[in-house]
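I'd like to ask some things about the structure below.
Apart from one protein chain that is not included, each protein chain of the complex appears where it belongs.
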Amino acid sequence: MAKETGAREGLKGWLNPGKIGKFGIERLAWLLMRLTGLGLLAYFIGHIYETSHILDGKAVWDKSLEMTQTTEGHLFLALVIGMCVFHTGNGIRLMVAQMGYGLGKAERPDYPYKPQSINMKGKACIYATLGMAALAMWYGMAVMFA
Amino acid sequence: MATLHPKLSEELSQTTVSSTQSIKLKIKRSNPNVNSDEKYDEFVVPIEKWTTVLDALLDVKSHLDHSVGIRYSCRQASCGSCGMKINGKPGLACFTKISELNSDTITIEPMDNYPVVRDLAVNFDRMINNHKKVMPYVIREDSEIDAESGVREFLQSPENVEKYIQFSSCIKCGLCNSACPTMAMDKSFVGPQALAQAYRYIADTRDQGKNKRLKIIDESHGIWRCHFAGSCSQVCPKGVDPAMGIQLLRGYLLGIRD
Partner (left out) sequence: MMILRESIIMKIHYGTAIGALFLTVIHIMMRMTQDFHESLEYENVIANYESVGYALLLELLLILISVHGFNGLRVILLEMNQGPIYEKVVTYGCLAGMAALIAYGSRTIIMTNMGMV
């Protein structure tokens, strides 16, 4: 009877960048969706805490705002903007796919057995989402550093 | 640590090799029933333009090291026995030509996410159990064909067949489960193979077990732990496209499909 040890890849199966080369941009989108989701949740918790300083008066509010008004603060916020745009865009792509759109038509497979669901439409959406995230980051930095 | 394995005998290859090409095979060796040691053995084998990974492995077994443990059968991508990780990507050894890998060294390892039996052979119990869980057969109350019931055959139009025939091509090779990122961590996940087969039967107009199967997969380690990474479809050797089946299956649970 085979032993169960080492049966699953574990976190290596999630975080190994070599997987993206082997399995394509969809795998990168899957990984980024997780990472941006966790990042946004962490940011959200910090944001709720930070905005609660409004209850402590103007002096405390202004002091807490100083942290975000630094170069590092602006860069961090730009990253948050990028994460938000990517997570949203990719989330919409996934919801549309789960409704059955853009997957291709089920039909008798033939050599070379290329999967219909992994198509240019999906890849284009992922690249477009990455592009929009970069654009949003650039716009955010333009506003913040103005 | 990799070791170059010396030729065990001076016997000639049974086939006359005209090619001067050869490649290095790096095969992962392990025997979990004995100990947890793992190592890579290297073998140099001659190849032709048409040599598959399985051909090269059988060459190693025949002439260099008889003890290499591999599972194979049909040699024509019909049985699904020879699934393994080839240069980091799951694939059927009989269906992967060495010339298409564009590499002088071919690293061959057992499939991920399965317990290893020995060397390149893995245990399929979990996949088979998950497959059985989704009831992979036509469920129908009036399945008894007799003179009284008047039922002679269950008719299907060609259009109805096209809806599920793709997913019936599954040869249970397990490559999809090996590639799936959720399977890498979640030992309770049903897996893309079982989910695609669930869709195959639900989409079959002869089947009446849709609600039973949907109830089985609508749980915390069922269909909802798929996030459309698409790796399963990337590696499927028969064009089953499990990712498509799973997304279409979700439509039933989201109330978009009847």
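Labels A and B are assigned to the chains in the order they are written; within every chain, residues are numbered from 1.
Criterion: contacts are C-beta pairs under 8 Å (C-beta built on N, C-alpha and C of every residue); 3 or more make two chains touch, one makes a residue touch a chain.
Because the structure is predicted, anything quoted here is derived from the model rather than measured.
**Q** Any idea which of B:Met135, B:Ile165 or B:Leu253 touches the chain not displayed?
**A** Of all options in B:Met135, B:Ile165 or B:Leu253, contact with the hidden chain holds for B:Leu253.
**Q** From the list B:Thr20, B:Asn35, B:Gln76 or B:Ser220, pick the residue that touches the absent chain.
**A** Touching the chain that is not displayed is residue B:Ser220.
**Q** Which chain A residues would touch the chain omitted from the figure, given the whole complex?
**A** The list for chain A reads 11, 34, 37-38, 40-41, 44-45, 48-49, 51-52, 54-55, 57-58, 61-62, 65, 69, 84, 88, 91, 95, 143-144, 146.
**Q** List the residues of chain B that touch the chain left out of this view.
**A** That gives, for chain B, the contact residues 182, 185-189, 218-222, 224-225, 253-254.
Here, only the chains that are shown with their structure count from here on.
**Q** What whole-number Å value describes the gap between the mean CA coordinates of chain A and chain B?
**A** That pair's centroid distance is 30 Å.
**Q** Hey, which residues of chain B end up touching chain A in the complex?
**A** Within the complex, chain B contacts chain A at residues 32-33, 36, 88-89, 112-117, 122-123, 162-167, 169, 179, 181, 183-185, 187, 203, 227-231, 233-241, 243-245, 247-248, 250-251, 254, 256-257.
**Q** Please name which positions on chain A make contact with chain B in the complex.
**A** Within the complex, chain A touches chain B at residues 1-14, 18-19, 22-24, 26-27, 29-31, 33, 94, 97-100, 103-104, 106-110, 113-118, 122.
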